[in-house]
Structures are given as C-alpha cells and as structure tokens.
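Every protein chain of the complex appears in place save one, which is left out.
The first chain written gets the first letter, and so on, giving A, B and C; residue counts start at 1 in each chain.
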Amino acid sequence: MFEKILIANRGEIALRIHRACREMGIKTVAVHSTADEEAMHVRLADESVCIGPPSSRESYLNIPAIISAATITGADAIHPGVGFLSENATFAAMVEEHNIAFIGPKPEHIALMGDKVAAKEAARTLGLPVVPGSQGAVTTENEAKAVAAEIGFPLLIKAAAGGGGRGMKIAQNESELPQALAMARNEARAAFNNDQVYMERYLAGPRHIEVQILADGQGNIVHLGERDCSLQRRHQKVLEEAPSPALNETQRRAIGKTAVTAMKKLGYRSVGTIEFLFEDGEFYFIEMNTRLQVEHPITEAITGVDLVREQIRAADGGILSVKQRDITFSGHAIECRINAEHWRTFVPSPGKVRGYHVPGGMGVRVDSGLYAGYSVPPHYDSLIAKLIVHGITREDCLMRLRRALEEYVVDGIETTIPLHQRLASTQAFMNGNYNIHWLEGYLADLDD
Amino acid sequence: MFEKILIANRGEIALRIHRACREMGIKTVAVHSTADEEAMHVRLADESVCIGPPSSRESYLNIPAIISAATITGADAIHPGVGFLSENATFAAMVEEHNIAFIGPKPEHIALMGDKVAAKEAARTLGLPVVPGSQGAVTTENEAKAVAAEIGFPLLIKAAAGGGGRGMKIAQNESELPQALAMARNEARAAFNNDQVYMERYLAGPRHIEVQILADGQGNIVHLGERDCSLQRRHQKVLEEAPSPALNETQRRAIGKTAVTAMKKLGYRSVGTIEFLFEDGEFYFIEMNTRLQVEHPITEAITGVDLVREQIRAADGGILSVKQRDITFSGHAIECRINAEHWRTFVPSPGKVRGYHVPGGMGVRVDSGLYAGYSVPPHYDSLIAKLIVHGITREDCLMRLRRALEEYVVDGIETTIPLHQRLASTQAFMNGNYNIHWLEGYLADLDD
Amino acid sequence: MGSKLDIDEKQVKRLAVLLDETGLTEIEVEEAGRRIKVARQGAPPIAHAPVAAAPAVPAAAPANTLAPSPQSSQTNDQGNAPGTVTSPMVGTIYTAPDPGAAAFVSVGDTVSEGQTLLIIEAMKVMNNLPSPRAGKVTEILVRDGQPVEYGEALMVIV
Partner (left out) sequence: MGSKLDIDEKQVKRLAVLLDETGLTEIEVEEAGRRIKVARQGAPPIAHAPVAAAPAVPAAAPANTLAPSPQSSQTNDQGNAPGTVTSPMVGTIYTAPDPGAAAFVSVGDTVSEGQTLLIIEAMKVMNNLPSPRAGKVTEILVRDGQPVEYGEALMVIV
C-alpha cells in the first residue's frame, strides 16, 4: 500500500482526500500556495510544502512545483482532487514518468475525454447514447447549415476544448445560426486558445443525470447509480441529489449497465462520471469526467462505498472491494454546495469567518475546511462547504435538510445557505419537478 | 401527529430530540433552568420556558413546573429524554392525567423496572436469563449467609433502589459478608432513603451487553441488536460499540429473540434497553432501562433506524415503520462520550468554550450542544458531546475514529478527548478483548 | 509639546475581557486626563446565572400560599428595575381572586409585606403570591390570564 500521498489540491476536497488517507493509514503531504498556509488540510497533513504564490497558475497548476514537492517529500502517489490538474493528461503522464503513482485514470483516457469532439465520438463507439450532432468540428457557416438541417433546431454550439459554459451558444433557428457560430468561436478562442466548436441538438428542458463509475483497471467495473445535478446556475451545479426523482428502477439499471459496458470496452480505471442529459425517458451523453466529482458524497451516502478509498486502492493495484451485486441503494441523499457568495447577487464574499457552527446529528455530513478565524482567500473558487444529508425517503431527507440548514452558522462572510433554505421549501423542488433551466427561472422570479 | 412536543431535558439529548421533532414537522418547546438560557437546544426550539433556578431539583426535576410549562404552551406531548424524570413513573402518570402524551413506556412498566428486586423477578418470569441470586430483599446476616450458600462466592450486594454504583458491595467470601451487607445497607439508606438490598453471584470478568428494544404498544416489537458498553469507569459508560466484538451471529439472534419474546409477554411500549452481563457465552439480566439510552446513536448507525422518531410515532399511536425482517446490521459503530473533565483526573471542567471545531466527513456524526462562546454550566453532568463513527468493518471504524478524534477541537475547557485517543490506539481495545473491569485497570496502569 | 498618544494595549485587552465577563456592551474609564473606552455590539449576552446553592426547600407540589421567594429577587433579574417582583414558578397569572372581581392591587396602591399581589395557577392549583415587602406598586407588568415563566418580572414595588 502507498505510504505517503501528496494531495495536489486545496479546500474541502483536499481535506476529503486527507481523511481517506488517514483512514487507510497513509501519510499525507499538503501542497499549498502562500494564500493557503492556514487551510485546514494543511494544518492536518503530516507534511506541507508551499509551492507558490496565490495565483493558481503558479501554485496549484504549477506542474514542476508539485512534482518537485512529491520528490522532496518522498511521496509515492499524487491525488489530483477535483479541478486544477485533475483532468490534465500531461500532468498525469509526467507524474507516472517520475515513478509516482497518479491516483486517477490512464493519461490517454483523460486526454480522450478532455476533447469534447473526440469524447463524443468515443461515446458513440462505446455504445453510449449521444445527442444528434455534428460528427466533428464545424468551421464555416455552410457546414453549420448542413449539419443543422440534419439535427434540427433549436441547437447548441459548444467549444471543443470548453467547459463551464464558456464558448457555448444557442441558435433557435437558421437565421440565428451565423451569429451564434461566430460568437461561440470567438469565446472559445479567448477562453481556451482553440476556436474549434461543434454543434448538437438543443434539448428544451432536460435533466442533468450522471452515472458514477468505479473501476480497478483489472477488469472489475461497477456503477454506483446516478446523481441528479439539474439544479444549476450558469452551468454550475448548486445542489445535487441521489437517486434522481425522475428515474425508475428499470431506467436506473439500464443506464448503469450501458455505462459499465462502455467502460469495460474502454478499459477504464479509477473513478469516473458519465454525464447525460435526460429528456422524455432518453439519455444523451454530454461528457465524461475522468476524476472524482464534487458531489461524490451523495453516492457514498446511498451506497456506503467510500469512493476516495476505492480510488486509492485501485491506483495501488488493489481490486475493488465491492462487486455490482453488493451495491444496493439505501435511502436518499442531497448535497448543498455552500459558496462564499451572496445568495442573491452571487457576488463573491471572501474574508474572515468570525463564527462557524456546523449542523450535527443523524444523517448529516459536512465536508468543509472552514473554521472560526479562517480567512477565505479571494483567489480561488468560492465553494467553502458541502452539506450532505441522508434520509430513508426523499421526504425524510428534505425534512432533515431543512433542519440542518437551520442549524448551520457561518458568520463574517456571505454564503449561499439562505438560497438552499429557500430551495428546500420550494414546491417544484419538493416535488422533484425541475430541469436544468428551472433554477435560473426561479432566481429570475425572485428578482421580480 | 403531535403538533408540539415539550422536551423535558437539557444538553445534547434535548438537542437530539429537538432534531427528531423538526424532521417530523413537530414544533418544540424547550424548558430550561436559568443556567441554560444560552443552551443550543433552547436557542433552536420554537418556544422556550424558564422553569427554575440552576438546581435540577427545582428545574429539570420540578414536575409541577414542567407540566405547567406544557399547559401554558399547549404542548400535546412531553419527551423526558435520558436521566432526570425519564424513569419516574409518577411523572409519566401525572403527564397522562393532564391529557398530555408521555413519550415513553406505560408508567407501570417504568415502576416495575425501576425497582431492582421486582425487575429481576419480572425478568425471570418473562424468560430472561438472570444471574443466580436472592429471590428478594435480604436483611439479616443469617438470611445473607443462607442465600450465599446457594449462589456461591464471590457475590455482590446491591441496593434495591440503587443505580450508579451506590449501595453496591462485593463479598469475596463468607467472612467479608457481614461488613459488606452492613455497608451496602447504610449506603443505600443514605442515597435512596431505602435500605433494601439484594444479593447475586458476582461475575469475575463479564462484558456489559445490552439489547435495544423498540415497540409500538400495538403488538409490534423488534430488537435492533446489541451494544457493547463494557468500557466503564465507576459504573459509568465511557465508550460503546455495536455490534459487540464478543458475539457471533447465532448468539445475537438468540438473545434478540429472547428479549423480544419477553417484551411481548410484558406488553411493552416505546424504546427500552435490556442490559445483560455476558460471560462464557451466557447472558445474565442486570436491569432494564425504560427510556432512550445515551448510546442509542450507534444502533441508529448500524441499522439506519431513527430511534427517537420511532419512539415519537409509537407514543402518538403510530405503528413501527420496520419489521424484524427489515432490520439488517450494516458495518460497525463506536460512540465516544466526551465529558468536560480532565482525561486523567476526571476532575470536572465547566466553563467557557473558547474554540470549538467538530470533525466532519464520511461516517462521522456528532451530537452536541456545544458552540464557541458557550459556557458549560457547573450544575449538571459533564457529558458535552458524543462522537459517533461508522465504518464497514470494525477496523475501518477504528481508523475513522482515530482520524475524527484528531480533528476534534474543544478549547477553553478540559475534555476526555485525549483518553479516547489513547483508547482508540490501545491493543486490548483494538482486539476487542476487554471486559467491564478492563478500563479501570488500564487507567490504574497509566498512573504507574 | 505634542507628545505621542500612549496606547496601552494591555489595558484595552483587559477591558475587552471585562466586557466579556460582565456581558456589558461598553466600558469607559477616565482618570487624570486619560480616558479609554471600549465597546462591542451584538455580542451575545453571557448568562451569568450565579451558582446558587440548591435551596433546602424542594419545589414539590406548591402550597396554596407561596413563601416570599428570596430566589426570585436574586436570580434572573439582571435587567430588572430595583423593586421588581419576579415569578417564583411557571404558571398562569390571575390579577383578581375571581373573574370579574376587583384586582388584588393596582398601580399606585400601597401594599404591606405578605399582602397577596397575584395568583399564579400551576397544575390547577391557585397559588397566592405574597408581597415580599411593604411599599408602593409603581408598575404591573402582567395581564390577567397571561402565562409566565420562572423569573419573569411581574410588578415593581418600591
């Protein structure tokens, strides 16, 4: 077993990984920027190495600094966490070249799924249902029109290298197509230095449903059911639940089986998530995240499987501790992403946390690096805590969520707790009756 | 369903009950002494009523004040919690006379099990295995000698009205008998104003194993497995685990069935715990607690059943939400009782909590009313928090316990966290190889 | 001259601690031309319930006439004006012996020690509340039929 793991990340996910290591008897190395010297995971780690100034580019995205830190501390593996370098195939390959284990998939699978056009093509080949769209990149207006004639309107133009909604445009009809194409390409060029875009049918009101995969790279692959992440604002997930209130047992089993078959064909290793849009009973592949997801704890809550632990075991050559027949779904779980932002304006609110009190009791889990006196730095994303609640039924879970949110206190900075409190008591959410557009509509209505 | 429940208790258990009520959509009334105005459950409750000065006798044991508080707030039920009035049959009866539901067993069952001599007799009648002992109270030396000849030495002399180790003496042989009898009777008289004592065989190195019962008073009775509470200091439980590392599946099922059969015969209602000594594969009834137990969360962790919720449902005439065949035992759970005491001297340490940080992450539950800035009052028992961890195996659970204890910070007062940290890494405990005397020996060894 | 202003950090910190301990929101100290003022807003008031020794009398079923309750003037009355009579028990207040009858006392009345001020009903038992002292009723803070908690201010007698 690994003796020492370097955690190449920050915030709550770094703490999550630290905890898994501790529970496996593995020592931890925290790497951090000068802005994160007082972070909880840095304080708890066995060793810490400052790898650069606050700018992510010079610290958490600084490959030489991270590999050097692993070398000087003698770490035998690196966990990349979520975001930052977690889906950087070059990094994964370099880590392995330095004879350090990369806790994640094979670099070629990261590269494949990181290119949206290639990923979609691969998905088709692997037997995953895909949304009708262009076979590859679209450049000229004429090409775009030809493709549009095949797949129909409304349609979406997306950056091949994109993510987070940048380089993404909708054309409702043919007259909107030229401008949407030009804008998407411009945004893509600006954001990713790559103006390749592709087109696909735009679904009017789909849900975002993703399937959790776990594989040991030795032929054992299981799925752990789905997560419904349809509550999004500007393509960022806000609240997730598992199982999805929109799926029945037959659909769940079918999509799980499809996903597992595809991953077996691919020879995938580690954790991974296949994201789908779901509309009118049909799934459409969006993308695959070749890493741990922020929302993984809700899957842990309903399956009892510790995903980070399994991921570490698999990277170390171990085999999965569970088979598909061992995996049962028990109860319902919801995760609220708590951001250091004003709940209405979403203006970031970094600064000093004066008072901090987390909810406790049965069925409540908090993943957070916050503590009273900690200063949330202004340099990184605003996720400061995840509240995960588990209940026997969805109704129990919602009741528990409400009481947990009631107990949660973060003083000194603004947070999105008030938004979650409102959501938890909103009829459409309580009914499970929402799609990926619902939250933006809800927020717009609040403004009126 | 009840609309408003008055919680006739304080501290973490009052908060536990508040949370269950909130999750059921029931309003809460906190009653409190002047010393508990700033307590977390008082702050969170829908309503609060100050019922007296700090002295328990004039507040939490003050029956007229509590019933008046229920009347003026219009509460339709009272939850007595743990300790205080929870096993007071007079209180239970008076509550019901005022047309308020008592969330607990029938008063006659509280009375029966509250009298140790009658309880043991009842246990025998109900088919529960009992330790060989006197059939009733023993008064004279000659009576004592005759009984001793039947049950054998070493033997124990216990106050009929007793609890908490008061009025309890061991006689190793006949020559020690007269003095032990006299001392036990004197202590019993002083502590309980009742010098009735009884005698029983003294087991040299038993474990304390208790079976959790849940009954709706309508014929549905289940057991939720056992808890091992052998780690005790001065007859006070320090750390509990479920399942017991000493029991196999056959023994578990057998004692569970015996307990359920007995409770059916009795017509028991609500939650209850039958405590046994366990030595050489045999169980011996000690007593029955006709209330919720402090350590109930470890049973909740391995069964997923919310005991307080079920208790409230049963008191309201609902039927159990689970049948025996639905109850499965999943994984392993440990609870550490964290007291405001120095971990070696056990000197109480009330006062202001300057800093407070609870562990989080997967499989960790904290039940506590503490918060930064809260002053632990000197008037009540020193239990300030319960840390409950759950893992797939006992080994996983222990690893998780260690990392959770590492994260727990309580600044400003002394706590028993350091003791739990040591216990979690002590070989005998890790092996599950301990009995009710082990902890005292361990502590004595630390002194050397 | 223009000597530098001498900030005594230690004294400021000491006052900050005092603020905590006393539950005050502002302290100002002045002496011989030196003045320090510290304040804190919004701080939660600290419960300073004194560690009252458990009184000898158990609070069992209440008697019909309550003993003048010394505790009621000691505890839980930090915010009360001098002369405030507080409730020795949880219950419901009756200001008159019977519905429609004249009130026991009114504002402006002079009362003698032991004179009944109110009735507090707890568990269907009517408890007369005797005046703890002779004096003049300057304020009545409760209405007929109002529920009260332990330590709640009932009236002011000076």
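Following the convention adopted for this analysis, a residue touches a chain if its C-beta (ideal position, glycine included) is under 8 Å from a C-beta of that chain, and two chains touch if they have at least 3 such contacts.
Source: prediction; values computed, not measured.
**Student:** Using the touch definition from the header, name the shown chains in contact with the chain that isn't displayed.
**Tutor:** Computed over the complete complex, the missing chain touches A, C.
**Student:** Sort through A:His235, A:Lys265, A:Lys352 or A:His437 and give me the one touching the missing partner chain.
**Tutor:** Final answer for the missing-chain contact: A:Lys352.
**Student:** In the full complex, which of A:Ile72, A:Ala146 or A:Ala204 touches the chain missing from this view?
**Tutor:** A:Ile72
**Student:** Quick one: which of A:Arg57, A:Lys257 or A:His437 touches the chain that's been left out?
**Tutor:** Considering all chains, including the one not shown, the answer is A:Arg57.
**Student:** For chain A, which residues reach the chain that was dropped from this view?
**Tutor:** Touching the chain left out of view, chain A contributes residues 31, 34-35, 49-55, 57-59, 62-69, 71-73, 98, 350-352, 354, 375-379, 411-413.
**Student:** Touching the absent chain: which residues on chain C qualify?
**Tutor:** Looking at chain C, the ones touching the missing chain are residues 2-9, 12-13, 16, 19, 26, 28, 30, 33-43.
We take it that only the chains that are shown with their structure count from here on.
**Student:** By the document's touch definition, which label belongs to this structure's chain graph: line, ring, star, complete, or other?
**Tutor:** Topology of the interface graph: linear, an open chain of contacts.
**Student:** So which chain ends up closest to the centre of the protein, judged by Cα positions averaged per chain?
**Tutor:** Most central by this criterion: B.
**Student:** Look at all chain centres (mean of CA atoms) and spot the one farthest from the centre of chain C.
**Tutor:** A
**Student:** For chain A and chain B, what's the span in angstrom between their mean Cα positions?
**Tutor:** The answer is 43 Å.
**Student:** Between chain B and chain C, what's the gap in Å when you average each chain's C-alpha atoms?
**Tutor:** The mean C-alpha positions of chain B and chain C differ by 37 Å.
**Student:** How far is the middle of chain A from the middle of chain C, if each middle is the mean of its Cα atoms, in Å?
**Tutor:** Centres of chain A and chain C (C-alpha means) sit 56 Å apart.
**Student:** Please set out, as single numbers or ranges, the residues of chain C touching at least two other chains.
**Tutor:** Correct list: empty.
**Student:** Where in chain A do residues touch two or more of the other chains?
**Tutor:** Residue numbers touching two or more other chains: none in chain A.
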